[in-house]
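Worksheet: one structure, shown below.
With one protein chain withheld, the remaining protein chains of the complex are depicted in position.
Take a look at subunit A:
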Amino acid sequence: MAGEDAAACAPQVGGHAPRDAASFDEETRALIAPDAGSLPATPPSAVEANFARYFAADYLNPGHDQYVYRHPNGLCVVGLAPAHVALKEEGGITAIDFNVGKTDRSEIKVTGKRKRNAQHLQENSALCKVCTKDKTFVVRCCVKGQLLEINDRLMKQPDLLNTSADREGYIAIFMQKPADWLKVKDKFLSFEEYKNLRGIC
């Protein structure tokens, strides 16, 4: 097996327990061995498995498409949907700016279980601006609630917005009251509806 070959040529690491996979007793070995026949060709991704995905097309402005991924624990991850107009600009997005109006959202440090310092924002509040070569687009919160974190990696690596807006390129995480979610839930499109609308396959 490939695994055993790899283990055989790996340098020995002192002080650790035996690390080759074959060191399990037979029973444990049998329990952890997966049944290759039952595995799907492509498993659902962590995002697909863990979140309900919702989309807002033309949010406040044409082509301003955003997503809201809702976790069963009530947290919402917000980012740019595949057909966002900024992603279609030549050269894509080159910068992100969390300095909107009076506050720089990247400078607020939320702390503790009670999420002290978290800003309470409205659905249509500006969350940040994304910039292309010659244009700037305002990104909205899309949900009403507490802003727990913004993705500060985007400030150093804005390209994540172009390459993986649906994962590492997410923009922010909100915590929302369940009642507030029920009020806005129906305004959003499902992933299927969004795909059909924008002709994505």
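Criterion: a residue touches a chain if its C-beta (ideal position, glycine included) is under 8 Å from a C-beta of that chain, and two chains touch if they have at least 3 such contacts; residues count from 1.
Just so it is clear, contacts and distances are computed from a predicted model.
Asks: What name does the UniProt record list for the absent chain among "Ras-related protein Rab-8A", "tRNA pseudouridine(55) synthase", "Protein pelota homolog" or "serine C-palmitoyltransferase"?
Replies: Listed in its UniProt record, the absent chain's protein name reads "tRNA pseudouridine(55) synthase".
Asks: Among A:34, A:62 or A:199, exactly one should touch the missing chain; which is it?
Replies: A:34
Asks: For the full complex, which residue in A:62, A:91 or A:112 touches the chain that was left out?
Replies: Answer from the full complex: A:112 touches the omitted chain.
Asks: Of the residues in subunit A, which ones touch the absent chain?
Replies: 1-7, 9-11, 13, 16-17, 19-21, 24, 28, 31-34, 36-37, 39, 42-47, 50, 71, 73-75, 77, 110-113, 115, 148-149, 151, 153, 160, 167-168, 170, 173, 175
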